[in-house]
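Every protein chain but one is kept in place in this view of the complex.
Take a look at chain A:
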């Protein structure tokens, strides 16, 4: 029988898959809305903002869960380089999950826009209005999104590598099932 430490705790798994869907949707909404002039544009912009704040809140919660329940150890025979890549990419993902919504919020604040999460719910500005700051943050928001997307693709490829080639239980520890050995 597998030991319980072989898997992520269930809140971590739940948050992972929920946020995976939200973040992937968010990345598509983001590039889609800036490339659209149809009714979709307005609709996507209005989804983008509350979804971003939801991701920010869940990322904070997830960080707390991770610090309280450390993930299962990586397989002992994992090469050092892959071990290092796993460590760096996971913390990069956490940093981006927190940074992207914050940069987006700051960017709208600097642009002088009211930060509306719905027709009536408005977040306060976190920066004074400043056109130059807006431009810098707006570009930063886009480039961080590209970085998040690329990191996500690497994460996806690595997960498949663990599941299909190494078959070492790493993918199973997040999916929640254990392959028969």
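What to note about this one:
Note that a residue touches a chain if its C-beta (ideal position, glycine included) is under 8 Å from a C-beta of that chain, and two chains touch if they have at least 3 such contacts; residues count from 1.
Please note the rule applied: contacts and distances are computed from a predicted model.
The chain absent from the displayed complex carries the UniProt protein name "Catalase-related peroxidase", chosen from "Catalase-related peroxidase", "Predicted Fe-Mo cluster-binding protein, NifX family", "Electron transfer flavoprotein alpha subunit" or "Cation transporter". Among A:14, A:86, A:102 or A:116, the one in contact with the hidden chain is A:116. Residues of chain A in contact with the chain left out of this view: 24, 27-28, 31-32, 34-42, 45, 111-114, 116, 119-120, 122, 124, 129-132, 134-136, 138-139, 149, 153-154, 156-157, 160-161, 164-165.
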